[in-house]
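Please find one structure pasted underneath; my questions will follow.
In this view, the complex is presented without one of its protein chains, the others remaining in place.
Take a look at chain A:
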Amino acid sequence: MQPFTYVRASNVGDAVKALSRGAKLLAGGTTLYDLMKLRIERPERIIDINHLGELKHFDTSGERELVFGALARMSEVAADAGLVRDYPAISESLWRAASQQLRNMASLGGNLLQRTRCPYFRGGEPYACNKRDPGSGCAAAEGLDRGQALLGASPSCSAVYPGDFAAALVAFDAEIDVVGPGGERVLPFEELHREPADTPQKETTLEPGEMIVRIRIPVTPLGRASTFLKVRDRESYAFALASAAVALEMDGDVVRDARVAVGGLATRPWRARAAERLLIGRRFDESAARAAGEAALDGAIPGRSNAFRIELGIRTVTDALMTARQRA
């Protein structure tokens, strides 16, 4: 393993100051260490932020918003009774990820920044990858593409954004607080991740030297009738072939408000507003749910062996909405 400098930050200001080019923040390490072993991440400096107690807290009891420190552990947040009761989609999105051991280590902030599982990205040499090695090409373009993105892909990259939690966050209009050299700023979560376009190596809109310190979700009555559904190649410990985070607020049989986001299908967390617009004001039934699913996958471009995931995505959204309806 390439030698690196280890820095233990004692406060956020120190961490940001140390966060120069070639440095990486160490939170749970579940992605960073993995990619370092694969030699895909090769930081010169690692800034351990695990001692920043101020980032570990989370509070789901606020009247205006739910607040999660970036270092809150996935397993602790997933088990929060208030979240399980009032925002099942958020809790479920955390429960369905990885394994218990990984969730015990992994932080929420790190989870948002986990990198793609594209095998050509992770496989390293000899596979061309514009994300790993800008300008080298994309081996997936003519490769095994069963797991590649159907939404938001570009000729230079079709790598899926793999996270589950992000689907729930984007559905609930989360914001993140970011601290950088220029101070603190608020970023709508939906604006954190970028589509690859012709610069797939740039995955987020974070500026150099910025770190995520907090995730905030506005309190909403939509949370109660929500769910996160994840379909994958085995029942646990696998990334999504398709997932959906959905929420409904009903007025009798009529949808008053709706949230739909999909995961595992796109190059970034994917809010499906067209699906929401279709649902709002309409009588809810299975055909409405199906129409929302179709709207969510509108614009999906199939490759050679992943076309089934368009239909699977539609059905995943449909099924998730049917579950949410039962909870409303």
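Basically, a contact is a pair of C-beta atoms (placed from the backbone, for glycine too) under 8 Å apart; a residue touches a chain by one contact, two chains touch by 3 or more; residues count from 1.
Here, contacts and distances are computed from a predicted model.
*Asks:* One chain is missing here; what is its name in UniProt, given the choices "Xanthine dehydrogenase YagR molybdenum-binding subunit", "ABC transporter", "Peptide/nickel transport system permease protein" or "SsuA/THI5-like domain-containing protein"?
*Replies:* "Xanthine dehydrogenase YagR molybdenum-binding subunit"
*Asks:* Could you tell which one of A:35, A:74, A:97 or A:241 touches the chain left off the display?
*Replies:* A:241
*Asks:* Who touches the missing chain here, A:44, A:59 or A:142?
*Replies:* A:142
*Asks:* Residues of chain A in contact with the chain that isn't shown?
*Replies:* 1-2, 39, 117, 119, 123, 125-127, 139, 142-144, 231, 233-239, 241, 308, 311-312, 315-316, 318-319
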